[in-house]
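Here the complex is missing a single protein chain, while all its other protein chains stay put.
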Amino acid sequence: MTDSKKDYQKILGSVQKPVIGEAGKTGTWSSKKPFIDLSKCIPVKSGKPSCYNCWLYCPEAVITRTIPPEIDLIYCKGCGICMEECPVNAITMEEVKSE
Amino acid sequence: MIVIEKQKENSDENIMILTGNHAAAHAFRQAKVGVISAYPITPQSPVVEKIAEFIAEGKLKARFVKVESEHSALAVCCAASATGSRVGTATSAHGLELMYEMLPWAAGNRLPIIINLATRSLGAPWSVWTDHSDFITIRDVGWIQFMCENNQEIYDTNLQAFKIAEDPRVFLPSIVAYDGYILSHTMMPVKLENQEKIDEFLPPLNHHINLSDISTVKGIDPVTTPHIVKRPEGTAPGYYEYRYALQRSLESSISIIKEVHDEFARKFGRSYGNGIYKTVQTEDADTIIFAMGSVASQARVAIKQLREEDLKIGIVSLKLFRPYPYSDLREFFKDKENIIVFDRDIGYGYEGVLSYELKAALYSLQKRPNIKGFIVGLGGRDVKTEHIINGVHKALDEFKQGIFTNKTDFLGLELDELSDYDESTYFGG
Partner (left out) sequence: MVKVMDLPEEEFIYPGTRACAGCGMALIYRIALKALGAKTLITVPASCLTVLHGMQGFCSTKISVYHTPFATTGASASGILASLEDKGLADEITVLAFAGDGGTTDIGVQALSGAVERGTNFIYACYDNEAYMNTGVQRSGSTPLGVKTTTTPEGKLGHKKNMPKILEAHGIPYVATGIASYPLDLYEKFKKARNIHGSKYFHILSPCPPGWGYDPKDTILIGRLAIQTGFWILYEVENGVFKLSKPSARYLDPSKRKPIEEYLKTQKRFSTLTQQEIDVYKTYINNIWAEIKSRIENQDRI
């Protein structure tokens, strides 16, 4: 049936399937990127799952809830919320030169 | 004898005297529609009242959503169809116009929704009586459109419409229309068929979308761009390709409409011309009356008198209005002399829709028939036999004199009785 389908019979309603990075590599939206000072980071210091404000407040879900938390810079838009919400100021936004 | 009685006991097969509205409701019941949304409007309300009754009596297992407007009625149908259910609704006139935003949405989404339309005039001013203006206003959005002449046809067309709409080669929404009051409220014998036979004819819906299957993630109806999309994960059509597919599917659905009509005729023993149009005494005719619905019905009476005048005259009653069957009509009319079109509608600013669409379809014929259009019966004004006869005479006269015009010619106006009417006298000064 697939072979005998005319071209318009393969197109019906407008449908989507999921992909990562639908808008492309959104990390390119900002040259400022967040960096975590692991010496200050609470879950790193205690060795226990704790705090995770950065994971909680990230609108893009590019931070993992691990020890240490890891930030996916390919998709991070550099909004700076994680920096603002870190209770111990462990995160700084730094200028990153693009390749 | 015993065998026949048992059959009657176990089957739904039955001849009932039903109004057009109730014939439609029975068709919905026997088609096992899963979700019905409804909003009252004259003259369609008895359709949904009857459906509510069926559900309350346990004769129809369906979800009946009593929405707060027609716009929501069609929105509910679209969402429920996309989730994978067989759906339908009914409306008239302004209800259909309120649904207008959702009509291209349903067509573009390729959802097999069935709407029953009890035709009614569009205001202003208010009129609850029939004409075909609501039916023709939606002709460009991509729906299949049928017009019926009697209540049996309403029941039969509904059953066929579901099957056509849900065919994997089609997947298009469809309107089944019938004249308000003339059919919607008039009782006629309707043979209801055996449920098992209907189940054989109309299997369960196998939807191409089916959101209820959450094992695969689907996004439906996103924003599109003018361009196609190409990325590592694959390609996706642009708006233009989706709409191309809609148009081609509409065009090719004509053959499937005929197929389903013929299958229905073989199974249940009733046919309506070739499923596209019905003919009356056209075999030897050189002059044809072209009309649909109640106008065609009235022409069937007029033709008896016209034949007595030695006119070789016949009728083509159009059943399939969209997709427009230009090939079939061109083939039929290629050797005819005269066509007189009676429109119970106006494409305002131009002329009767049946008239100008037929002229366009026949334009490319080597030998073009004479065509004249008349407007009849707006706002429920009776379409009388004498109007049709007068129209035919006038048209044939004009053809003889070589007069051809697009100007609308109205039959049945009573302007002479209104010589003393003047709006400016109404409000003083």
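Chains: A and B, in written order; residue numbering restarts at 1 for each.
Definition applied: a contact is a pair of C-beta atoms (placed from the backbone, for glycine too) under 8 Å apart; a residue touches a chain by one contact, two chains touch by 3 or more.
Quick caveat, the model's predicted, so the values are computed rather than measured.
Engineer: Write down which of B:24, B:47, B:75 or B:339 is the residue touching the left-out chain.
Structural biologist: For the chain that is not drawn, the touching residue is B:75.
Engineer: So one chain is hidden, and I want to know which residue out of A:12, A:44, A:62 or A:90 touches that hidden chain in the complete assembly.
Structural biologist: For the chain that is not drawn, the touching residue is A:62.
Engineer: Which parts of chain A face the unshown chain closely enough to count as touching?
Structural biologist: Given the touch definition above, chain A has residues 14-26, 29-30, 49, 51-53, 55-62, 65, 72, 74-75, 77-81, 83-85, 93 touching the missing chain.
Engineer: If you put the missing chain back, which residues of chain B would it touch?
Structural biologist: 34-35, 37, 61-63, 65-69, 71-73, 75-85, 87, 101-102, 105, 211-212, 214, 217-225, 229, 231, 233-239
Note that only the chains that are shown with their structure count from here on.
Engineer: Chain B touches which residues of chain A in the complex?
Structural biologist: Per the stated touch rule, the residues are 6, 8-9, 11-19.
Engineer: Inside the complex, what are the residues of chain B that reach chain A?
Structural biologist: Against chain A, chain B makes touches at 82, 108-111, 169, 171, 208-209, 217-222, 224, 231, 233-234, 236-237, 241-242, 244-245, 248-249.
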